[in-house]
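Certain chains of the assembly are absent from this excerpt, and the rest are unmoved.
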Amino acid sequence: MSTTERVREILSWYGSDSPGTLNNLARLLGHGRLGGSGHLVILPVDQGFEHGPARSFAGNPPAYDPRYHFQLAVEAGCNAYAAPLGLIEAGAREFAGQVPLILKLNNKDSLLEEKDPTQAQTASVKDALRLGCAAIGFTIYPGSTERFAMYERIRALAEEAKAYGLAVVIWSYPRGSGLDKAGETAIDVCGYAAQIAAQLGAHVIKVKLPTAQIAQEAARKVYEKEKVPIESLADRVRHVVQCAFNGRRIVIFSGGPSETDDKILAEVRGIRDGGGFGSIIGRNSFQRKKADALKLLDTIMKIYAGQIA
Amino acid sequence: MSTTERVREILSWYGSDSPGTLNNLARLLGHGRLGGSGHLVILPVDQGFEHGPARSFAGNPPAYDPRYHFQLAVEAGCNAYAAPLGLIEAGAREFAGQVPLILKLNNKDSLLEEKDPTQAQTASVKDALRLGCAAIGFTIYPGSTERFAMYERIRALAEEAKAYGLAVVIWSYPRGSGLDKAGETAIDVCGYAAQIAAQLGAHVIKVKLPTAQIAQEAARKVYEKEKVPIESLADRVRHVVQCAFNGRRIVIFSGGPSETDDKILAEVRGIRDGGGFGSIIGRNSFQRKKADALKLLDTIMKIYAGQIA
Amino acid sequence: MSTTERVREILSWYGSDSPGTLNNLARLLGHGRLGGSGHLVILPVDQGFEHGPARSFAGNPPAYDPRYHFQLAVEAGCNAYAAPLGLIEAGAREFAGQVPLILKLNNKDSLLEEKDPTQAQTASVKDALRLGCAAIGFTIYPGSTERFAMYERIRALAEEAKAYGLAVVIWSYPRGSGLDKAGETAIDVCGYAAQIAAQLGAHVIKVKLPTAQIAQEAARKVYEKEKVPIESLADRVRHVVQCAFNGRRIVIFSGGPSETDDKILAEVRGIRDGGGFGSIIGRNSFQRKKADALKLLDTIMKIYAGQIA
């Protein structure tokens, strides 16, 4: 684990957090191939819960095994591995000390889809401690009629987590009757989602890559009047990072379902060039053969490390 | 911090509160350029959460940075700075001791607008203590079907806050299916909103500036019969202050979105002349260049201080 | 309250404390005539409890009245006033916001003198909060067979105080069967007492002024071998401050029973010249006429402020 000047700079933004929480942030920032660079690549695997096992793993059957994902995160040199309770419990002893863990405290399945979705709390802060995790993870759905219950739940869980020196990662995914499909990734909505997570006290914020669309009329006027640059992906990433306390919170971006590798790598370049802190790459990692995944992750990390353009 | 005769007079109204709460009220009343005068100018910044970051800060990009607002409140000599958890956490260490803080314990975003709005609790009384705040802040929406849940929440939080010696600030904003847009700022409704906040045990009450409209028929009869003076702004401010225990609770007034400076200053004169205690000025402070904001706040404070007419 | 660069430097030493605790340290450091200078003069009045009322107040009967001491601290411009529960309760409402308070959580009377003394807990952390205090105070007696119970009590109280954002002041007074009378103020013992308080997590440490004696044989060898300078009072103060984390904890010094003013002022100069942070002056303040006390405190503050040699 290397605590570089850049890591110390990032830690300095979290002045209201305890040294315990800083230590766990330092673990996330210091581990893996990008350790110390201020960039992060995190492996998240909650699709088994969220989308169902066959949709998630049938294309690469070894991924049905919980140990596969720990191993993948270790071999690829990811900064952390994030998953729900069951998956973490299934490997935490065997892989103790090998990769920082983020315990996802809430999850949703898709056997029933609701217009205004919510999630169920499926693990506790105490679970995160007994399993040796560096952080808790939590998903909110701004735009859903259920959002306030989610904000209140993470508020309470974050307060508890911080009291015990854990870090807090919020997945901020706009969704629900307040938004249409395109609106979920509109630049104004992504920026707003990042701001909400920051206001709720997140240390690390995960949002989707924004499009150049603007969903809210009240926002459109401002973007146009102030000529906020949102044309290139890098522009939009830069804006979302700005929306998270002017870059003083760690913002990472998720990809979506599998696309071409070229598209994925272009996105990573956009994140890097826009000052994003990194990627959280699930389906594009574990839904292909391990060798292919390692190759893709290797390239992604090289991009973040500035080893390739 | 100056605890003048006027401050002691104001503190004497809060006979059921502990010395701890009086001490924190004295911090609010004693700090800044208006310290000791009994007037307050407070900087509130929750628009990032409530309206979204771009709508809030794109017109003055330095304001994306949480430290900007602490600095603005300090430089302008405001009595206090009020904000949600994330913003307060992002500066509380660096600016410890430099300006009294009010932690907003609930917030609402505007990705989804509901006819009968409510807010989510986004911070706790314990957070206020660990962050060194002098008061908690809380918004209620009288007129919404959700109002009673809000009243009950602030009741419990205020009880806890008072037990720990904190002060309680209630933003009382009529809204919801019980009112049309004009009704939200009608004089009878504003006075009623102030009364509800006072009845809920608020030490400081924040309402919107009232218009001369009367929204409730049952109220109209009384206003007309008793010839309650509501013609001038000063009249209406005087009436709202009267509605808050005949002036024995601190009532401050908020502006709205950016208007001309002349209009803002005219409002401040109306508040002063009507016996209002001060202003809470958000968007008109941080949505313009800092030098311009400092100039406006300087003029406002001079009006309250009686240094200019 | 002025939060100067020096105050910010001092606050930077307390990296494991919450912004709430820093805010309360800033209140102590920022209040009064020495506010912002990094020096403190504190008025402590626990002699009524510790020595009895007549011995404490008969020489200056107005001092029987609890309000007298609040008033004295305010008029003199002290940084803080420290006293047991009863005295604080008797003035906290009337003087709310006028001077930072330190609630002494334990006390001892002298109707019974024991060879290995202890103290009784006479107030709680919650009392400190409801009374609006900036800090708790606690006395330990290193050298007494009862010391460990005292260390354990303050450990628990300090943990609770810090969780609520209060500061912690420890009176570290060596006493008991491990020491003879001269040993209680020996330089090695005073330095050790400061170290123990620092290790127990004190933010502010109060010790007695050390003599040039060395009480412990094991220590004498080191002082002699390393030629630790302890000849002048300034040398000894410098050493005690060094013993408290090399000056990274606030160390203040107490006087004893009434001496000549010249001797008191010479001591203050020694504290200042040795890099001590200030004085806690009880009997020499309230056991003389108020005008005389104000004059003495004025001179003392001028010495610390560098206004007179």
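Per-chain numbering from 1; labels A, B and C assigned in written order.
Here, a residue touches a chain if its C-beta (ideal position, glycine included) is under 8 Å from a C-beta of that chain, and two chains touch if they have at least 3 such contacts.
Owing to the predicted nature of the structure, the values given are computational and were not obtained by experimental measurement.
Total copies of the shared sequence across the full complex, per this structure file: 5, with 3 shown.
Here is the rule we use: only the chains that are shown with their structure count from here on.
Taking only C-alpha atoms, you rotate chain A by 70 degrees to land it on chain B; that is to the nearest 5.
A simple rule picks the central chain: find each chain's mean C-alpha point, then take the one closest to the mean of all protein C-alpha atoms, which gives B.
A separation of 49 Å divides the Cα centre of chain A from that of chain C. Separation between the centroids of chain A and chain B, computed from CA atoms only, is 36 Å.
One simple way to say how far apart two chains are is to compare their mean CA positions; for chain B and chain C this gives 39 Å. Contacts with at least two other chains are made by residues 92-93, 126, 130-131 of chain B. Residues 48-49, 51-55, 58-59, 61, 64-66, 84-94, 107-114, 118-124, 126-127, 130-131 of chain B touch chain A in their complex.
Interface residues of chain C, counted against chain B in their complex, comprise 1, 3, 7, 11, 18-27, 29-31, 92-93, 96-98, 126, 129-133, 163-165. Across the interface of their complex, chain A is touched by residues 15-16, 18-19 of chain C.
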